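Apart from one protein chain that is not included, each protein chain of the complex appears where it belongs.
The block that comes next holds chain A.
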Amino acid sequence: MADVASALQKLATYRTQNNRASQETFDRGVIVLKSDVAKTIGEEGWAFLEQLALAAIDVGRTDVADQCLQLLSDKFHGSPRVDCLEGILLEATQTPEAALKYYQDLLNEDSANAAIWKRQISVYRRMGKVEKAVEELSQFLDTFYTDVEGWLELADIYSTCNQYTSALQSLSHVLLLTPQNPFYVLQAAETAYTAGDIPLSIRMFLMAVDMTDADDSVALADSTPTGITVRAWYGVKLCARRLLKDTRLSNSSASQTPAPKNINLIDELATERLRVAYSSPGKKGEIAQGRDELFAWAALI
């Protein structure tokens, strides 16, 4: 019994942290499922069954997923959430065409079912029907504007088709929806860099730096950049170097973004920050890996 309790607790933390960890979830979930307590622990039991079903599909144990779905559909007959799970199982076990037909039937009944619609789009993409996927996804986003996931997917599809300007447009909607997330700013900056819009890119990299470093300017000069700040500094350094090398670049922005002034100073600062990031001793006082390479790269002009 203690086993089951600890497994349930672990699974609950996975759920709240949105952690996929399918294999672990599956191993623990099967213990709970065998002990047959899922139905007796009330509300939480249903969330657990949904989680286990998804994990079981992930690891390819569709028999377990079937079992979970059976329990769920007994309790919630005709619930859109269970329908969606059934669709996912269908995708895993049958042809994409069968799944598409299932989704289409559900959408005919309720055309505004966002979850099903999104699954349908993902199936289109998986089948290689990129055009159809983009068309549906645009329509989906026109209806459900606030779906950040959808905008990111659209940007991703455009990027894989080398349509970086369109990807940047989708990302601008993502930025509008979640202006507080530096990861998306970084993604937009990298997309702009790939699209060749260097002035826009360097400004966005700097925005990412501005969002992620500390606010206290006194301690800032001594602090070590970590995490995505380092990546953003890399981006700044890359852009600054290209702008310095080729002055024409600063006037060739597709979005008519002016290149930053003091580009020399920014280049200097980026080099310094990157050096600091790689110079600080690690856990055992060792020097960071790749330090020499970085120093050599940064010294190149």
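Simple rule for what comes next: contacts are C-beta pairs under 8 Å (C-beta built on N, C-alpha and C of every residue); 3 or more make two chains touch, one makes a residue touch a chain; residues count from 1.
The rule is simple: contacts and distances are computed from a predicted model.
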Undisplayed chain, where the name is taken from the UniProt record, one of "ER membrane protein complex subunit 3", "Protein transport protein Sec24A", "Terpenoid cyclases/Protein prenyltransferase" or "BolA family member 2B": "ER membrane protein complex subunit 3"
Contact with the hidden chain (one of A:V209, A:V230, A:L274 or A:L294): A:V209
Which residue of A:I41, A:L177, A:I228 or A:L244 touches the chain not shown here: A:L177
Residue in contact with the excluded chain [from A:D3, A:D110 or A:D246]: A:D110
Listed residues A:S35, A:S138, A:Q163 or A:T257, member touching the removed chain: A:T257
Footprint left on chain A by the chain that the document does not show: 110-112, 142-146, 168-169, 172-173, 175-177, 179, 185, 200, 202-204, 206-207, 209-210, 213, 217, 220-221, 255-257, 260-262, 265-266, 268-269, 273
